[in-house]
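To keep things clear, I will list the structure first and then write my remarks on it.
As you look at this complex, bear in mind that one protein chain is not there, while each of the others sits in place.
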Amino acid sequence: MGMGMKFRLYRYDPESGEPPFMQDVELDIDPAGKMLLDALIAIKAQDETLALRRSCREGVCGSDAVNVNGRNRLACITPLGELKEPVEVRPLPGLPVIRDLVVDMEPFFRQYRSIKPWLVNDDPEPEVERLQSPEQRARLDGLYECILCACCTTACPSFWWNPETFVGPAGLLQAYRFIADSRDEAISARLDHLEDPYRLYRCRGILNCVDACPKGLNPAEAIGRIRTQLVKRRV
Amino acid sequence: MKTRRFDALIIGGGGAGLRAALQLARSDHTVAVVSKVFPTRSHTVSAQGGITAALANVDDDRWEWHMYDTVKGGDWLGDQDAIEFMCREAASAVYELEHMGLPFSRLDNGRIYQRPFGGQSKNFGGEQATRTCAAADRTGHALLHTLYQQNIKHRTQFFDEYFALDLVRDAEGYCLGVTATSIETGEPLLIEARATLLATGGAGRVFGNSSNAMINTGDGLGMVLRAGLPLQDMEFWQFHPTGIAGVGCLITEGARGEGGYLLNRHGERFMQRYAPHAQDLAGRDVVARAIAIEIAEGRGCGAQGDHVELKLDHLGEAAIAQKLPGIRELSIRFAGVDPAHAPIPVAPTAHYMMGGIPTNLHGQVVAPARFGPEEPVPGLYAVGECACVSVHGANRLGGNSLLDLVVFGRAAGRHMLEYLRDNPYPRPLPDDAAAAGLARLARWDRKGSERVAAITADLRRLMQKHCGVFRTDGVLREGLAELDALEARLAQAGLQDTSRVFNTARIEALELENLVAVARATLVSARARTESRGAHAREDFPQRDDANWLRHTLYVREGDQLDTKPVRLKPLTVESIKPKERVY
Partner (left out) sequence: MKSASGAHTGTGSWLLQRATAVVLALTLPVLIVYVLAATPIDDFAGWQALFSPLWLRVLGLLAAVALALHAWVGMRDLFMDYVRPTLLRLALYLAVVVTLAGSVAWLAAVLWSVA
């Protein structure tokens, strides 16, 4: 056939009693126009024991984040043709592996919930929309688009060491999404909650998050802006 | 068997389920949401263009005009009471989302940005209206995340990555909850609730070429059919005109709303021939059929002549970056084309199921029973794409699906609260409450020679070939015969993977059972409807037949029975919109 592509897949089945191992797989696939998820699904069609998550297959739902050749990416928008062989696919680092490419996302979502990710506005509700100028709305660009895939947070060494106490880049990006929203009134409480040596200040500007984000967002910049707010209200 | 008990239970964590859950979570009732994926992975997240409501932020508008457009868009198959209800409630539902924090794009005066969409008119069929409220071209993402955030705030109980197996009902027909299985552990779970809402979304994955997420497998539809309840109008599937050719990912109608247009291989704006007035913003079924005809008659683009082109570059890079950033990203990734510089190759792709579980406008599931064709099933509700209220009739207008989710999600939530008040105590569970669900799980412990992935692929090919944009009795009949053979194979199928922990092979097998049930309902209903209406185009019956078919079809699984019931032409308060020829 000559179209074979080589893959190395992280395999782990907790019921087998075996430790995790890397499985070499050769797949007959033409990489042109195909994404890594297409290949993983084709592999699963041959060997249905391979466990992975997937949903929208167009990079907007955040299900299929995996570590590909050392980088966290969404399998569905990672072109096969760009990848060096053997393509090494592992579960996201820094989270407990449930099986194969599936990790336990709860530590990630717990931190997301911890920033109280909802708009707070205690003014009486107008009978129409609250007004927001296009400029005020533009401040949410680069923030609200986050898909909670965890590529950034699980690429962050600070989160690896402190998953219970450090919010992580995704959570902090979302924290800033509400701080930056002209309609949100809870800025003081939000800043209070983040002004903590662990929750925010574990960020060391390693910038893995920026490199990892498949949506091109910049959590490090958001973290910087939160810090600016903290400094501003202090000095 | 492990059992949990709540006042209310929602199956599905998309826009409809989360909106209903929010209504319940704000009350003093306990509510649980069961979702087979983490809620923000639900297909609502993929909705791009927006949510339609006559806010009149950009141009004159009235909900009555929206109602007219929706009735006409649905080729008069929609129930006019439900449509009036939806269009009346639209503005408050959108304002409410804004108050919850949804980051809508804005106009210079600070109000919500609105864009023109297909099928929208002023003055009952006059000039193009501008009615669809948008958060750039990521409105579904913004909406779903906002609703999820509100549910976190109100402490909704989530069962993430639990797959619902079957409804639990008692001898009198009351729905008492569901059986489910934890995907992570493989353990079965019985969830009891006095009121259960199905919000399981569509089943677009029954087609080979689909814009839908891989999770859209009609799970709620399968549950309803297995419970002996009917599905309504299952022959009506919307093929979206502009899926990325060969991939199926969606390019929003908003791209044409912002000024984009379609070209065939001769560079001709062919929609001028098919819809002289609305052109590229005619109803989706009209545009999809036009593209299909252009391709079939050899005017398609590309080496295979299998697509047409969507031209956007004349809008300018700045406008595309601001208003259509998401589809630009999709186009670059999946078509290798930057729409700011070159046209996007597009072709029709299966997109939306207009039919579904029949409900009234409170979201109560209704079925023919002793006293009439629309008797509520006590304790059972359905909302969103899995339901058929029916507001979309024979063809849904763009921007009306997100609206459907929030309007009827809210309405169902409100009615469930009433129902909980009137039914304060749980009814006793029958002894065999979990039997059906456990049997579904046990079936896949059996060995078998056929593989699930192969059958799924064949099913999708079958439906693509036998139930596409154009249909005839012969092709549908062949499709049903092939489906019989495929179901025989399904009976012989077994899993290679019989493990417990995160066994996605088992989930895919359970999903395939639901898809097959949906395919059968679709083929049988499509064969029965001997007319062309909206998205259902029969080459052997090219005309709409109001004399015989101003009716909804009702499919029941046992014996593939097909029944009908009349369309509700009488709105709640306004005058009925009388059927007339549908031209754009």
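Here the chain labels run A and B in written order, and each chain numbers its own residues starting at 1.
Keep this in mind: contacts are C-beta pairs under 8 Å (C-beta built on N, C-alpha and C of every residue); 3 or more make two chains touch, one makes a residue touch a chain.
Note that the structure is predicted; figures quoted are calculated from it, not measured.
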Touch partners, limited to displayed chains, of the chain removed from view: A
Residue, one of A:E82, A:D104 or A:D196, that touches the chain absent here: A:D196
Hidden partner chain, touching residue among A:N69, A:S114 or A:S133: A:S114
Missing-chain contacts mapped onto chain A: 110, 113-114, 158, 161-162, 164-165, 192-202, 204, 227, 230-231, 234-235
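FYI, only the chains that are shown with their structure count from here on.
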Distance between the centres, which are taken as Cα means, of chain B and chain A, whole angstrom: 28
Touch list for chain B against partner chain A, complex: 37-38, 40-43, 45-46, 55, 94-95, 98-101, 103-112, 135, 138, 141-142, 145-146, 149-150, 152-153, 184, 213-215, 246, 249, 326, 329-330, 333-334, 336, 451-454, 457, 495-497, 499-505, 508
Contact set on chain A toward chain B in their complex: 13-15, 33, 44-45, 47-49, 51-63, 77, 79, 98-100, 102, 105, 109, 113, 116-119, 121, 125, 127-134, 136-137, 140, 144-145, 147-148, 178, 181, 183-184
